[in-house]
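Just passing along the structure, written as structure tokens.
This view holds just a subset of the chains, kept in their places.
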Amino acid sequence: MFSVTVRDHVMIAHSLRGDVFGPAQGLHGATYAVETTFRRPDLTADGIVVDIGRAAQLLHEVLAGLNYRNLDEHPVFAEVNTTTEVLAQYIADRIADRIHGGALGASAAADWAPGTSSLAVTLHESPVASASYERYV
Amino acid sequence: MFSVTVRDHVMIAHSLRGDVFGPAQGLHGATYAVETTFRRPDLTADGIVVDIGRAAQLLHEVLAGLNYRNLDEHPVFAEVNTTTEVLAQYIADRIADRIHGGALGASAAADWAPGTSSLAVTLHESPVASASYERYV
């Protein structure tokens, strides 16, 4: 099994609803250092999992929809808590959508092995805490 | 699959028995930077894997039983080598015990999917070496 990981970051404001969140119920914010890992069982003819440049660009575009925003006012998250876990899933799902739309190249899209190739997104919210979501592409 | 990781550290003295350990047979010590990852297939109603604050507290309490100790004199390790691997397993097992005892909340305990939810503990013993143990919760 091969994988490629690219890294970027995003800075947002938000608050969380529920007693479990304690002081994080107040409006605060976070820098998330974001890693995205692309896994597949074999390489393309060029010897790669994905074009790292395109993968980095894809991640950057998805994060651009969140960056410098107050997520409490972001329409996509009107009904949900924007926990680190939920954001990891949201980012992974948007990346998968774009892969299916050809963002990593048509041939690349065709190369993904259904039920085998996967995508993992990890958000580091502080030096001592992070959350991840992993799914098939 | 979702996961949350929390980090802490512990400083201990110990020695290791067996020729394979070379100079580490002498009494020496280590700072272990410790990561604990909690994995489950879905999120609670609050949109989380675990309460990160409680998870960090749980890890801290388990490490408190080892911190600033000479493990050669710790009764739990009388019969075993306190290798990094053995300590990773010990820490993971104590965390699992406490989860089953309700340390992450009664509802959280009920939410764990048997045979699916897992727990991984990694100890970084130096910038160039680490060891991990992973088990079901």
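The first chain written gets the first letter, and so on, giving A and B; residue counts start at 1 in each chain.
Going forward, a contact is a pair of C-beta atoms (placed from the backbone, for glycine too) under 8 Å apart; a residue touches a chain by one contact, two chains touch by 3 or more.
Just so we're clear, the structure is a prediction, and the values are computed from it rather than from any experiment.
A.B. asks: Considering just this structure file, the complete complex holds how many copies of the sequence, given 2 are shown?
C.D. replies: My count for the entire complex in this file is 6 copies.
Here is the rule we use: only the chains that are shown with their structure count from here on.
A.B. asks: Mind checking the centre-to-centre distance between subunit A and subunit B? Centres are C-alpha means, answer in whole Å.
C.D. replies: Centres of subunit A and subunit B (C-alpha means) sit 27 Å apart.
A.B. asks: State the interface residues of subunit B toward subunit A in the complex, per the touch definition above.
C.D. replies: 1-8, 43, 46-49, 51-53, 56
A.B. asks: Under the touch definition given earlier, write down the residues of subunit A that touch subunit B in their complex.
C.D. replies: Those in contact with subunit B are residues 18, 20-22, 80-81, 83-86, 88-89, 127-135.
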